[in-house]
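For this depiction, one protein chain was excluded, whereas all remaining protein chains were kept in their positions.
Think of it as A, B and C in the order they're written, each chain with its own count starting at 1.
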Amino acid sequence: MRKLRYGMVGGGPGSFIGDAHRKAINLDGYAELVAGCFSRSPEKCRQTGDELGIDRDRCYDSYEQMAKCEAQRPDGIDFVVVVTPNVSHYPVCKAFLEAGIHVACDKPLCLSIEQADALCKLADEKQLLFMVTYTYMGHVTAKHIRNYIAQGKLGKIRTIMAEYPQGWLAHEGDDGGKQGQWRCDPTQSGGVNCLGDLGTHVENAVAMMTGLKIKRVLAKMDVVVPGRVLDDNDMVLVEYVGGATGCYWTSQVAIGHDNELRIRIYGEKGSILWSQETCEKVTMIDADGTVTERHRGNGGIDAGAALYGRLPSGHTEGWLEAMGNLYGSFIRCVRAKTDGTFTADMIDYPTVHDGAEGIKFIHACLRSNATGNVWAEVQ
Amino acid sequence: MRKLRYGMVGGGPGSFIGDAHRKAINLDGYAELVAGCFSRSPEKCRQTGDELGIDRDRCYDSYEQMAKCEAQRPDGIDFVVVVTPNVSHYPVCKAFLEAGIHVACDKPLCLSIEQADALCKLADEKQLLFMVTYTYMGHVTAKHIRNYIAQGKLGKIRTIMAEYPQGWLAHEGDDGGKQGQWRCDPTQSGGVNCLGDLGTHVENAVAMMTGLKIKRVLAKMDVVVPGRVLDDNDMVLVEYVGGATGCYWTSQVAIGHDNELRIRIYGEKGSILWSQETCEKVTMIDADGTVTERHRGNGGIDAGAALYGRLPSGHTEGWLEAMGNLYGSFIRCVRAKTDGTFTADMIDYPTVHDGAEGIKFIHACLRSNATGNVWAEVQ
Amino acid sequence: MRKLRYGMVGGGPGSFIGDAHRKAINLDGYAELVAGCFSRSPEKCRQTGDELGIDRDRCYDSYEQMAKCEAQRPDGIDFVVVVTPNVSHYPVCKAFLEAGIHVACDKPLCLSIEQADALCKLADEKQLLFMVTYTYMGHVTAKHIRNYIAQGKLGKIRTIMAEYPQGWLAHEGDDGGKQGQWRCDPTQSGGVNCLGDLGTHVENAVAMMTGLKIKRVLAKMDVVVPGRVLDDNDMVLVEYVGGATGCYWTSQVAIGHDNELRIRIYGEKGSILWSQETCEKVTMIDADGTVTERHRGNGGIDAGAALYGRLPSGHTEGWLEAMGNLYGSFIRCVRAKTDGTFTADMIDYPTVHDGAEGIKFIHACLRSNATGNVWAEVQ
Partner (left out) sequence: MRKLRYGMVGGGPGSFIGDAHRKAINLDGYAELVAGCFSRSPEKCRQTGDELGIDRDRCYDSYEQMAKCEAQRPDGIDFVVVVTPNVSHYPVCKAFLEAGIHVACDKPLCLSIEQADALCKLADEKQLLFMVTYTYMGHVTAKHIRNYIAQGKLGKIRTIMAEYPQGWLAHEGDDGGKQGQWRCDPTQSGGVNCLGDLGTHVENAVAMMTGLKIKRVLAKMDVVVPGRVLDDNDMVLVEYVGGATGCYWTSQVAIGHDNELRIRIYGEKGSILWSQETCEKVTMIDADGTVTERHRGNGGIDAGAALYGRLPSGHTEGWLEAMGNLYGSFIRCVRAKTDGTFTADMIDYPTVHDGAEGIKFIHACLRSNATGNVWAEVQ
C-alpha cells in the first residue's frame, strides 16, 4: 500500500501545531511530507524544509505557487495540511481546493460566514475531501460517546454542560509567545480570541457527540486581563433544535487549568461525563444512577470506536493518537478517492461543513454579545 | 456550663431535615430539645414528641401557641429551630421573633422580598439572633476559603463557576417523596423549585466565600421533566459589583449527581476549587499554577477555620459536622446574649440578612426568566 | 424508649478518642453519659466530669470503685466505654465484666493472648455484651462489602492488598503529643506501636469484610525514625485458611498520608476497592472488568447496610457516623438484653472475639519478626 504524499502550509520554526500535525501523521506512517510552504519568510521556510528533509524545489515561497506546482507534478501531493494562523485559512484552503487538492485545515475553519459557505460550496462542487482538525474528536472515547448516544442510550438529551478552561494567559503581560500573540491580535484572529480558539472545540465536540443543532445562543464574552482587546473569558447559553439546553464556558485566565475540555451530557435515560485530559476513560451513568467507568481498550467501548485504539488498555494514548485517528480516517478516504472506492459513509472526521458550523456559532455569539447578551439565532 | 434549651417547629414523622438538625445539635451536646410543634397534625406532633422524650405539655398544637407559652415559661426555650416547608418559614419565624425568641431557620428564608425585609427589620429591632442554616458554610474548608480570600490571596476575583446538580427528580413520575412533593408544588414552595432549593445554596456559598455582592443576573429557568410546572434545571449568568462574572447551574434532573455543590473561584493571583462532596479538602492554585491540596486537620488550613474541626485529619467529617458548626457558633452567640457578653464579631453563621440576599437573588432570577432571559438587577 | 445510661473510663482532658466516642454516642441520643473515671488524677477526672455535667458522686477516683458502685446503684450504668491507653484495657474491662456490666472497649483489646482469652471467657460465661470499637467497620460501605462478599459475589477470594499509612510521626522529634507518647512507649503499649494501632484495624477490616481466617503471617516490623524503639513501618505477608494471600502495610512515617486505611479485595469473579477516607463510596468490579462506583444512599448498596445511613446520598457522613453505627447496634443489643429480647444475630459490631483475633495477629507478627521474618502460625 503506497504511502500518500502530503504538503504543509504553515508549521515553520517554533510552530507547535505544525509539528504536532506532522508527528500525528508519522504515528502510523500512512503519509509522507514531501512539500511545504512553512513560513511567509522564504528563509525560514527552507530552514524548516531542510530540517524535515524536504527537497529544496518543493519548499515554496508562496502557497499559491505551491498549490499550482503540486497540482501539476505527476508525483504531486495527495493532500495539503493547513496550519497557518486563522486569518489565512480561507485563502490557502481556497487555493488548494481550486487546484484540485484535498485539504486538512486546522480549526477554526476561517473568519467569516461567507468564507465558510464559499469553502463548503467549493469542496462540494469539486468533490474534494476537506477535514477540519478538531483533534479531540479523534479520541476513541469521544467516538464511543457519539455512537452510544446515536444508539439512543441516553434517550432525549436534556442539558449539556461543556467547558474548556485554560490558564496560560491569566496574567497581565502574558502574551503566550508566538501562539498567544496572534490569537490576541484582532487583525490576525478575526475579532475573536478565546471563543474562537476554545469555544469552537466545545461547539464541535458537543455537535459531533450528540448530533444536536444549535438554534440560538446567548453569549457573554468578556475581556478580563487589563490591556487586552479580545475576549479571554466567555459564557454561552445555548438552545438546541428540539429543546435541549446547554451552557458553555471557555477561558484563558482560569489559573490551574491546563487544557480542560470537559463535556457532560444529561439525557432522560442517563448521563455521560468526559474530559479530554482523562481521555482514556469515559463515565457513563444509567437511568437508575449506576455509575460505570469505561476504559479504552476494555469491554463496553463501542466496537466502531474501539478499532481506533493502537495500544492495550492502560497503555496510555493521548492527543497525538487522537489527531492521528483523524488523519487515519482522512487518509483512508483520500486513498479511496484515488482508488475509486470512496463512499460518503467512510468519513469519520470533522468536515468543512462541521467547520462552517463553528464559524456560524462564533458569529452568533459575537452578535449576542454586541447587543447586550440577548439571544441570537445561529443561521 | 448549662445546656441551652431549644424548640423545633416542623421535623415530624418522615422529616429528613428536622432529624438532621437535631442530630447536628446533638453532636456537641450544647443544647437540648425540650419543646416542639413537630407537625400540623397534633397526633403526629405528639408521636414525634414522645419518640424524642419531650414532655406532653411542651408538644404544641400550633406554633403560635408554642411561641407564646415558651416565652412565658421561666424555663422556656432559648431558641427555636424552624424546619417547616418554605411557605411557612415567614409566619413561624415572625411569631417567635415577636415573642422575643432567637431563631434558626432552614433556607430559603421565606418566599417574598417583603417577607425577607420584614424579618430582617424585626430581628434587628428586637436585637434577636437569626441564623439561616446554609449547611455548607459550616465546613472547615468553606470557612478556610472565606478567610483565605478575605486576606487577598486570590487578588481581584475574576470569574466564578458554581453549580449544584442533583439527579433525584430526573424521571417522569419521580415525586421525591415527602421532600419532592412540596418542593414541586407551587403553592408550597413560592413559585420556584430547583433554584429556590439549590440556587440559594450556590448564591450563599459564593457570597460568603468571596464577599461579592451580585449586581444583576440573567436566568434561564427550565422545566425539563414532562408534567412538572416549576423549574428543575436552571442556568444563571451573574455580574457582581466590581466587575467579576459568574455562572451558576442547578439541576434536579442531572442523573449521576447526588448532591454536588461545587464552587470554583478564579482570581488574578490564583484559584480555589471546592466541592461539598469532598468537603475534607480544598484545592488551591497559586499564581504560577502550582496546584496544592489542603486537608482539614493539616497545616495550611486557616487557623480560625481549623478550630471548628473535631477529629484529626483523615478521620472524615461531613454534613452533620458542618451543620453542627453553624449551631456551635449560633449557640455561643445565644449564650453570650444571655450572659451579656455578646459582640457582633462573634457571629460566624449565615444571618437573616444573608438569607434575605437569597430571596432577592431568586426574585431577580424569576424576573429575568419571565422577560426572556434579560438582565435583572438584584435590589 | 428510655435512654440508656453509660459510663466512661478514660477520656479526660486532651483525650481525642474519649471525646470522639461521646460525640458518636450523642449523634443518635440513645444513651446518656452519667458516670466516669476520666483520668487517674482525681482532679482531672472531676474537671472533665464538670464539663460534661456529670454528678460529682459519679466521678470516680478509680475504675474499680466505679465498677463496684455503679453495679450496686439502682440507676447504675447500662454499659461502660473503655478508652484508656492500651495497657489498662485488660484490668478495666475485667473489672466491669466481673461487676456484670456490658463493655465497649477501644481497640486493640489488650496486650497479651492470655488477656484476650480471659476476657473472651469472662464475657461468654457472664453472657455480657462486649464490643471492640474498630470504628471503620461501622461505615455503611464497609457493611455493604461484607454482605456483598458473604453472598458470594466475588467468588473465591484470591488476594487482598490492605494498608493503613499515616505520616504524623515521620520526623525525628515528633512525639505525636499525648497520643503519640504512650503509643511509642513500650511500657504503655505492650511492645508494639504502629502494628498495634493500625495493623489491628487492617486485620479486623479484612477479617470482617471477607470472613477469612489468617493461617500464618510473615512480618517485617521496622523502626524507621532514629531514636524510636518500637515499630513505625510494618509489612506483613499473610496466608489465609483456604489459600488466599494478603499483604498488609502500616506506617506512621509515610509523609502525605493522613489516615488512609485502604482495602482491595480480589476474587475470582470480581474485585472490591475501598478506602476509609472516601468512605461514602465503594468501587466494585465485575468479572468482565466493568468498574462501577456505588455511593451510600443510592441504589446498589446492600439493603442491610443501607439502613445505617442517616442522610441522603451526597450529604457526607464520616468517622463519627461510623462509630455511631457501632454504638447503635451495641445499644440495641444492650437494650434487648434488658428486655429479654436479645438474640445473637442482632450483633452487628466487632466483639471481644474479633478483638482477640487482633491480639493473636499482633503476637504472630512479633514472633515472625523476632525470628528473621519467617512464617509464624496464628494460634
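The definition used in the following text is that contacts are C-beta pairs under 8 Å (C-beta built on N, C-alpha and C of every residue); 3 or more make two chains touch, one makes a residue touch a chain.
Because the structure is a prediction, the values reported are computed rather than measured.
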Legend entry - Selected from B:Gln65, B:Gln181, B:Thr292 or B:Thr341 as touching the chain missing from the view: B:Thr292
Inset, instruction - Touching the absent chain in the whole complex: find that residue among C:Phe16, C:Phe342 or C:Trp375. - result: C:Trp375
Legend entry - From C:Ile77, C:Ala142, C:Leu218 or C:Leu261, residue that would touch the chain that is not displayed: C:Leu218
Legend entry - Residues of subunit C (touch criterion as defined above) contacting the omitted chain: 158-159, 161, 163, 167, 170-171, 218, 220, 222, 224, 233, 235, 237, 245, 247, 249, 251, 253-256, 264, 266-271, 273, 283, 285-287, 289, 291, 372-375
Inset, instruction - Over the whole complex, note the residues of subunit A touching the chain we left out. - result: 1, 3, 16, 19-20, 22-23, 26-29, 51, 53, 166, 168, 257-260, 276-277, 279-280, 295, 297-298, 310-321
Inset, instruction - Determine and list the subunit B residues touching the chain excluded from the picture. - result: 288-295, 298-300
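FYI, only the chains that are shown with their structure count from here on.
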Inset, instruction - Please name the chain that ends up farthest from subunit A once chain centres are defined by their CA atoms averaged. - result: C
Legend entry - Chain centre separation in whole Å, for subunit C relative to subunit B (CA means): 35
Inset, instruction - Averaging only over C-alpha atoms, locate the centres of subunit A and subunit B and give their separation in whole Å. - result: 44
Legend entry - Inter-chain centre distance, subunit A versus subunit C - centres from mean C-alpha coordinates, in Å: 56
Inset, instruction - Mark out which residues of subunit A touch at least two other chains, giving numbers and ranges. - result: 289, 291
